[in-house]
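Shown here: the complex without one of its protein chains, the others still in place.
Labels A, B, C and D are assigned to the chains in the order they are written; within every chain, residues are numbered from 1.
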Amino acid sequence: MTALLDVTGMTKRFGHLTAVDACSFSVAEGSITALIGPNGSGKTTVFNLITGYLPTDSGSVAFDGRSIAGADPGGLYRQGLSRTFQQARVFGDLTVQENLVVAAGGSWRSVFGRRMSRSDRIRAAELLEEFKLSHVADLFASELSWGQRKLLEFAAVLMSRPRLVLLDEPTAGVNPLLIQTMASHIRSYNATGVTFLIVEHDMSFVMTVCDQVIVLDRGKTICVGTPEAVQSDPRVLDAYLGD
Amino acid sequence: MTTAINADGQRKPPLLEIDDVVAGYGAGVILKGVKLVLHRGDVMCLIGPNGAGKSTVLKTVSGLLRPKDGAVRLEGEDVTTEAPKAKLRRGVVHVPQERSLFPGMTVWDNLLMGGYLMRNNKILHARIDEAAQMFPIITSRRSAHAGSLSGGEQKQVELARTLLFDPKLILLDEPSIGLDPKSRRLVFDAIRSLAAAGRTILLVEQNARSGLAASDQGAVLESGLVRLTGPAAHLLGDPEVARLYLGASQHARPSNNAPALSSALAAVAAPTPQEELT
Amino acid sequence: MYDNRLSFRTRNRLGLAAAAMGLMVSVSACSASATSSSSTSSTTLVIGVSLSLTGDFADPGKAVQRGYQVWADGVNAKGGILGRKVEMKIVDDLSSPNQVVTNYQNLISRDHVDLVFGPFSSLLTVPASQVANRYHYAFVESAGGGPKVFAQNLHSLFFVQPAPVVEQGNVFADYILSLPAGQRPKTAAYPSLDDPFAKPIADGVQKRFEAAGIKTVYSGTYPAETPDLTPIMAKIAAAKPDVIVSGTQSQDAYQQVKSLVQLHFNPRWLFMSNGANSPTEFPDKVGKGNTAGVFSAGDWFADSKAAGSADFVKAYIAKFGGTAAGIDNSSAEAYAAGQVIELIAKRTGRVDNQTIINSLHSGTWPTLLGDLSWNSVGAPQGSYQLVQWIGGALKPVFPASVAQAAAVVPKPNWAG
Amino acid sequence: MTTASMHQSRLVTPAGLTRASAFTALLVALPLVFNAHWMVNLLFFTVLYAAMSVAWNLIGGYAGYPSLGHAAFFGLGAYGVSLVFTGSQVLSNGYEPFLLLPLVGLGAGLIALPIGLIAMRTRADVFAIVTITLLFVAQTLAFNLKGLTGGAQGASVAPPPFRLEIFEQPFYFAAAALLLLAMGLTYLAVRTKIGLALTAIRADEDKARGIGIRTTAVKLMAFSVSVGLVAMAGGIWAYYVGFVYPQFAVDPLLTIAIVLMTFLGGRATLWGPVLGAAILMPAQQLLAYYVGGSRLYLIAYAAIFLLIILLLPRGVLPTVFHRRRLSALAATASQAEAQAVPSTGPEVLRPPTVMASEPSYVQTSAGERR
Partner (left out) sequence: MHALIQGLILGVLTGGVYALMASGQTLIFGIMKVVNLAQGAFVIASAYLAFTLFTRFGIDPFLAVLITTPLMFCIGAAGQWLFLRPLRRENAAELSLLVTFALALLIEGILSVTYSTTYRSINTGYANKSFEVAGYTVSAVRLYGFLLSIALLGLLYGVLQKTRFGRAIRATVQNPQSAALLGVDATRVQAYGFGLGISTAAASGSIFGLLYPFQSGSHYDLISRLLSVVVLGGLGSIGGAVLAGIAIGVVSSVAAVLWSPTWSEMSFFVVLLLVLLVRPQGMFGRVERGAV
């Protein structure tokens, strides 16, 4: 497997604090990779740096072999790199269906296209069906529960048929049943060739879903390996339990 | 029913009793019946994996979050539904996880804010003097802007500020988060000196080893329930703790079958613990 | 089920909009029926006026209103015009051009008033006179004499003042140029408000002074909202001109004086087009002592001997109190507009619009502003009088035919 | 597939067409039924302001950028017309200035592009203030560029040679056409991806950019079209009133009026601004005509204004829709319950807004933090 995403020596400082410290890792194409680490280890910052929401201080990021340093989030999204947020960000004034359609990306010309083209509608209907959201398709997103919003955000980023999806804590605040649902969606999309990089706290989720785990502590990559290997690695336990 | 967790302090009366507390945000539930007892003069460290509900426990105690069920008792009195201000007057001080100093104000002004509810200046200044003995930084850097202090120094000022309330109970939420090792040592030193001065502390700590090392008692929270309690030193060596952190057999491995429609609907209705996500 | 949900967002918006339109129409209709009774019965002569009772021009707008009221009361006391009682229908235009257009539309096409008088300010007179002209109404107006008013070439418009506003400074230029060459000023400054009333006055004087060899040391305009004239006046003070010719409106005249007093600069002559000719406001705002020697131009004075002036003063004081010196010129000018109508009725026996238009294009019409006559576009053909503050009162000093005192030169020092 | 979602896929729905034709018919019929001059005059101002409110709504309502500088472009249009058709000209048929309007709109739209690019670097509060500044710059320019604008002396527009009997009607129909154009463009924007993008920008601009929406382009487009339409309104106005003075052509009160109309009727709705204008404009003009002298009108105006904001913060139409939606949702939920289908009712019924009675950071189990 080749590396779809390659992060080398990425560094980000906020004032005195070095949030990400010469962090390096790569995500293999077709993998489900977890990015774990204790609170404050810089996971979300890494996400923000990769997706262009924050500028990096130094280091390089390559997506599919091309450097994407300094790219804007929208451009990356159109290139097939999409993400979700820890606190699901959906558009409350749009309906569930529209939340999907608006995320479909598309060409310049499509800006002037119909609000909801036949292909958009079909694609959205598929995803809604798959994510069991059809019954709320015409509700405003602001009327959804938390868990439904997380599902919706996840479904929305799939609209553009991305190659790499960065999920920021897909299970945060959702109940066990929904966690299972999330896991099965991730697996089934992975089977169609979508690569996932997931920030996750729920270790059992990581163990059952992911095939590679990157452990971050204080902004540094301390360990990379299979879930089982990472689980038994004393460095990881130290990172979690402290010194 | 919530006895027998105190190894060495049976004679001390319980200061805080958290009794079967159920709490959450919106319609969701994070704490699913938490029981804890804290005795006067004890330092208890609450540890557990992310999302277990540790911060939520502190919030139900300080009044920032009203429990849906169960009771919070302080010195035997039911204070479950009291507002934060009322709790503050009872001497329950909450130091949140985020930095709670006012960055543009001087260290001294930050301290004075700790005495906001206090009308008696004499007592206030006496308490500041008292705090200064434990935390010399508040006099040595008194006119520095709080924002210019290092993270560890800021935590020290925050801890010093709690003393102005002559607190019965200090609730510390992840005091060491985001700090470099040196600052972390400063903070745990400070917690130890507070403990030495006989303050009762309920501490939530991600850094379980340092946290337990600074505490008398420990409790492990997982998925909204207290899984383990005991003297801090015992928990430090308990292999079960590591399992709770890094995931293990308690979890049924999720099946690959798509869930039935009804359960999926029930699932999506579970809402948000926004505070737990940070 | 889906259909139901979607439909909240789309259904019946048309209904709402239609209802709103209906509401609008019915509001208008209601109000129309409520007041239509007040309009013409054959025995009343209804004269419609839109005045700025609120907004930027509210202050002079109300002075005009008082003038009309005094006139109407006087006429009615004498039995009205040709036996018809005069009713003034005065509405507020908020000093807004949209409202002034709406008001004259309503007055003419809805309330069918018999005659209209003009609003206050050239800015509102222009759109208003267009509306009136469209309906072939005579547009007798006492407060819109800017150049653009006459540039419309309206045959139906008549500006009831002795001369177009821009010529207000001519009388001062006449006076200065009537002096022996040795006594004339050598240098002059022209600060002016950027306003259609004020700026052309200073420009006109400047043109004539320069032609006569008087050197311009300062010339500049300031916008209406300039809170502070001190920088300009400081610049002028530094240039030490012999004469200052100010194109002023009202508040800016007071501001100019204040600044000059504070700067301790006292020119030999100080002429201010407007503001300084306000009998009560000026001494009130700048202090009585500081008025001494200031020139201005005017068309009416409390002790004027012109036709009807004494009656006007008496009636005004009886109605509104105060003193003769406290009467605003705008009130007198409005009164003169009424006088003109009264005269036409007396001379022709008719008061319809066509008669008014035909009559005013010929002959002279004696009013309390003196004898007035108009050219084909409604510009009056007379001239203003030069007035000066002497002993705390405004005195006509030039031309000799109306002078009640000799001009005081040089201007006495500021009182401080 | 449901009929509703079938409609969604078409650019113009049959229902939309019906509504458009009905409204057009209404607009055409109004001045013919209420043909008194004063009535047509009132209708003219109402429709003109409705057009401007609809235009403002594109950027201020849908995109959530509350521009307070639209009056600058109104003035631009007014001066544009006065520059080409000066007072000394004699027009042959009187319709020439109307033909110039598309050019005026286009010009204003182009000028708006660089301005919008700068102004939209900031969000809500500051954007509002920057656009106010723009308005004052425009007014100062109008006063000072005497060669073009005539300065404080004003600029005159060629007098319209229309017959008295129908004098107001060409202006009314021009304004009505502009209103239909503005509504048509809004409708199209809403029915295309642009509408989705604008709503997304209002809700969460960063996220919108992150999912590949071309936010800058869409925002600029909306701003440019919006001010272009307002500039055209300025052109019609100048021709109607006949004279253009800086303080009236670039008047802060104009912006305030159209913002207020939009908020009253309901922003980010197609019909809200029209409704707002239909209520406010006649109310204002008739209030001024009948009780203006009493001076209480300003107090009454402000009081009504405050009451509307405090009682109907979303505006009339959205409030009505929201109420109906809530009751209908409750009905569906109970229906669903009756059919023993698991329901999301309680969650769904939670109103999307929480009153700010409690300080934001104190949470209770009942309401989550926002």
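The criterion applied here is as follows: a residue touches a chain if its C-beta (ideal position, glycine included) is under 8 Å from a C-beta of that chain, and two chains touch if they have at least 3 such contacts.
Everything quoted here is computed from the prediction, not taken from an experiment.
Q: Identify the visible chains that the left-out chain touches across the whole complex.
A: Computed over the complete complex, the missing chain touches B, C, D.
Q: Looking at C:T54, C:Q69 or C:Q388, which residue reaches the missing chain?
A: Touches the omitted chain: C:T54.
Q: Hey, which of D:A20, D:V137 or D:L188 is the one touching the hidden chain?
A: D:V137
Q: Applying the definition given at the start, please give the residues of chain B touching the unseen chain.
A: Spelled out for chain B, the touching residues are 62, 64, 84-85, 88-89, 94, 96, 98-105, 109, 112-114, 116-117, 147, 161.
Q: Footprint of the hidden chain on chain C, which residues?
A: Within chain C, the residues that touch the unshown chain are 54-56, 58-59, 62, 194, 220-223, 225-232, 234-235, 238, 250-251, 254-255, 258, 261-264, 284-287, 290, 414, 416.
Q: Using the document's contact rule, name the residues of chain D that touch the chain not shown here.
A: Residues 66, 118, 121-122, 124-126, 128-130, 132-133, 136-137, 140-141, 143-144, 252, 256, 259-260, 263, 295-303, 305-306, 309-310, 313, 353-356, 359-362, 370 of chain D touch the chain absent from view.
In this text, only the chains that are shown with their structure count from here on.
Q: Centroid from C-alpha atoms only, then distance chain A to chain C, rounded to Å. What do you get?
A: Averaging C-alpha atoms per chain gives centres 72 Å apart.
Q: Would you mind pulling out the distance in Å between where the CA atoms of chain A average out and where those of chain D do?
A: 39
Q: Distance from the CA centroid of chain B to that of chain C, rounded to the nearest Å?
A: 77
Q: Scan chain A for residues touching two or more other chains and write them down.
A: Expected reply: 138-139, 145, 148.
Q: Mind pulling the chain D residues that touch 2 or more other chains?
A: Expected reply: 4-5, 344, 347, 350.
Q: Taking the touch rule as given, give the residues of chain D at its contact with chain A in the complex, in rising order.
A: Going by the criterion above, the answer is residues 4-5, 8-11, 190-197, 199-200, 202-204, 206-215, 217-218, 268, 344, 347-348, 350, 352.
Q: Show me the residue ranges of chain D that touch chain C in the complex, using the header's touch definition.
A: Interface residues on the chain D side: 2-5, 15, 19, 22-23, 26, 30, 34, 36-39, 41-42, 45-46, 87, 140, 143, 151-154, 156, 159, 164, 167-168, 240-243, 245, 247-248, 253, 269-271, 274-275, 278-279, 281-283, 285-286, 288-290, 292-293, 295, 297-298, 316-317, 320-321, 324-325, 328-329, 332.
Q: Give every residue of chain A touching chain D within the complex, in rising order.
A: Contacts found on chain A: 51, 53, 72-75, 77-78, 82-83, 85, 89, 91-94, 97-98, 101-103, 105-106, 108, 110-118, 121, 135-136, 138-140, 142-145, 148, 156-157, 160.
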